[in-house]
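The complex appears here without one of its protein chains, the remainder shown in place.
Chain naming follows the written order as A and B, and within any one chain the residues start at number 1.
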Amino acid sequence: MGKKNFFSLIGLTSIVLILPPLIGNPYYIGILVFVGIYSLITIGLSLLMGYTGQISLGHAAFFGVGAYTSGILSTRFGLDPWLALLASLLLAAGIAFIIGAPALRLKGHYLAMATLAFGEIIYIVFNQWIEYTGGPSGFGEIPRFCIGGFSLESDFNYYYFVWVIVILILVMALNLIHSRIGRALRSIHGSEIAARAMGVNVSRYKLQVFILSAVFASLAGSLYAHFVTFISPTSFSVMFSVALVTMVAVGGMTNVWGAMVGAALLTVLPEYLRVFEDYDILIYGATLLLIMIFLPEGVVGGIFQLFKERMTRRSVKFTLNVKSLWRRY
Amino acid sequence: MEKILEADNLKKEFGGILALRGVSFSMKPNTIKAIIGPNGAGKTTIFNIISGIYSPSGGKIWFKKERIDRLNSHLIATRGISRTFQNVQIFGNMTALENVMVGCHPWTGSEFLACIFKTRRARLEEKKIHLRARELLEFVGLAGKENVLASQLTFHQQRLVEIARALATQPELLLLDEPAAGLNLKETQEMANLISKIRQKGISVLLVEHDMDLVMGISEEIVVLNSGEVIAEGTPREIQSNEKVIAAYLGEELNVENKKS
Partner (left out) sequence: MTFSSQLLQYIFTGIAIGSIYGMVALGFNIIYNATGIINLAQGEFVMLGGMVMISLTQTFKLPMALSFFITVGIVTLLGALFERGAIHPLKNPSVITLIIITIAGSILFKGGAMFIWGKQTYTLPPFSSDIPIAVMGASLSPQTLWILGIMGAVMIILVFFFGFTMTGRAMKACAVNRLAASLMGINVKLMVLLSFALSAAIGAVAGIIITPVALMDYDRGTMLAIKGFAAAVLGGLGSNIGAVIAGFIIGLMESLGAGFISSGYKDAIALFVLLVVLFLKPSGIMGSKEEQL
């Protein structure tokens, strides 16, 4: 996966390990749990947006499918949370296939609208199917995950649980990017027409990445449900889908690290900007707009660009200096 | 085999405009054949049909006895036909080496799960791809440029990467779309040498080109197109003395005198 990524992974793992004892306050640990959960979604979404160049406005819905399926199966039907998790992953994959297959066969951005429509439909279903979902008021008493008799209840335990999964998923994503398929995906981003000429089945890969990202989102949803133990439709609205897209765009679309940075920024900052609660819509819109116009590579991407430019400038200066010194002697 | 490529009465219509009016020609294996003609004659359209970007409005194409006119682009690559593009379609976001590695896609098979979990098969394949890509970059003369970002290469170098990439698919037929466009005298000569080297490896080459020196120099056969129709087909000598060809080019500057040095 490359030296840079490997060392960054080590770095991340170290930070993840030492943060909780440093921070101590369970409220902040809880926030970091959410950062982890949202990172799972954004990593998948960045693969979709950054490499296949497609947008999904329905990832909150996949997040919701994961949460509700896990929740309903483990409360209503008494299924073990792990089995419920598996079932919801399969369901999400199936739905993603049904929506994605027709939409991704077509030129252009039908997927954006199809996922927007899907997101709205799911939101309606969550609100209307009162029998199973509890309607607008949601439902609770979702059981916790258990690992061999040990119930994952405290924020501390869940933090490590979630972040182990995040790191595993990150490794998977990085493996994918630095592989034959990853190159194929990047080639789609570079030139679809040439990618096809080189034997890359563009439509099929777009679909597969879409399904993968949906499964990641569903996984995040299940983890969410078994953490907050009470879910209602408001957490899974189209607005949250937009927030997710914003996280990826802000962090940097073509970069899975950027996706995590975006998730972190947009989860942590609102804590400090509580006073702007009602204006979150305006802030998302303005942020998206400004980033797209001025910093389309996102924050992480933009920093990379700046760094690269400084390095080239410095190396040019350095070479010139060496040359002039050489000439003198 | 008798013929590696055979086109029969190809027609292509674009919303009322007839780009090809019934083009037929064939190609023997292990030869270099050129398609020439004035601008707008339909040369690139033929390429796009062969490589599966368009489907013809009429007519058929056979590649090694198999009908290919209804196949999608990515399937054409697996059949053994590869191509370069007139406006270089390099993957600017990847290095030269990675560009060529993508070319290895048709004959490799590690899919999503294999890549995510880095199976043994995937890792072995990766080594093979890496090696092959290096060899090809060396073959086209770009050894040393492996890790340069493709968007930062010169135009000529990008052309060469595109050729290496096309060769990576292990094609039996290579379509070169104006390989000498934008190249100076020396670079064109190098290109001609490269194309001959490719042919020596047993690959058939079909090229579209305006540079008459290059065309007359290396082609064994030429087919001349004008306004969507074939007006002549034969050896370079036959074409040069063909009245219809001369008439079609009258008023057009044959690129013999006009060269950037």
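Criterion: a contact is a pair of C-beta atoms (placed from the backbone, for glycine too) under 8 Å apart; a residue touches a chain by one contact, two chains touch by 3 or more.
Keep in mind that this is a model prediction, so the values were computed, not measured.
Asker: For the chain that's been dropped from view, list the shown partners it touches.
Answerer: If we consider the entire complex, the absent chain touches A.
Asker: Taking the entire complex into account, which one of A:Gln54, A:Ser88, A:Gln208 or A:Asn255 touches the absent chain?
Answerer: Only one listed residue reaches the unshown chain, and that is A:Gln54.
Asker: Can you work out which residue in A:Met1, A:Ala117 or A:Ile303 touches the chain that's missing from view?
Answerer: Selected residue, touching the omitted chain: A:Ala117.
Asker: Could you tell me which of A:Gln128, A:Ser154 or A:Thr234 touches the chain that is not displayed?
Answerer: A:Gln128
Asker: Can you work out which residue in A:Ala225, A:Ala249, A:Leu266 or A:Val299 touches the chain that's missing from view?
Answerer: A:Ala249
Asker: Where does chain A touch the missing chain, residue by residue?
Answerer: Output for chain A: 49, 53-55, 57, 99, 101-103, 105-110, 112-114, 116-118, 120-121, 124-125, 127-128, 202-203, 238, 242, 245, 249, 253, 278-279, 281-286, 288-289, 292-293, 296.
Please note the rule applied: only the chains that are shown with their structure count from here on.
Asker: Where the centres are mean C-alpha positions, what is the separation of chain A from chain B, in Å?
Answerer: That pair's centroid distance is 40 Å.
Asker: List the residues on chain B that touch chain A in their complex, please.
Answerer: The touching residues are 51-53, 72-74, 76-78, 82-83, 85, 89-94, 98, 101-106, 108, 110-112, 115-118, 122, 125-126, 129, 165-166, 168-169.
Asker: Give the list of chain A residues in touch with chain B in this complex.
Answerer: Within the complex, chain A contacts chain B at residues 172, 175-176, 179-184, 186-187, 189-191, 193-202, 208, 212, 254.
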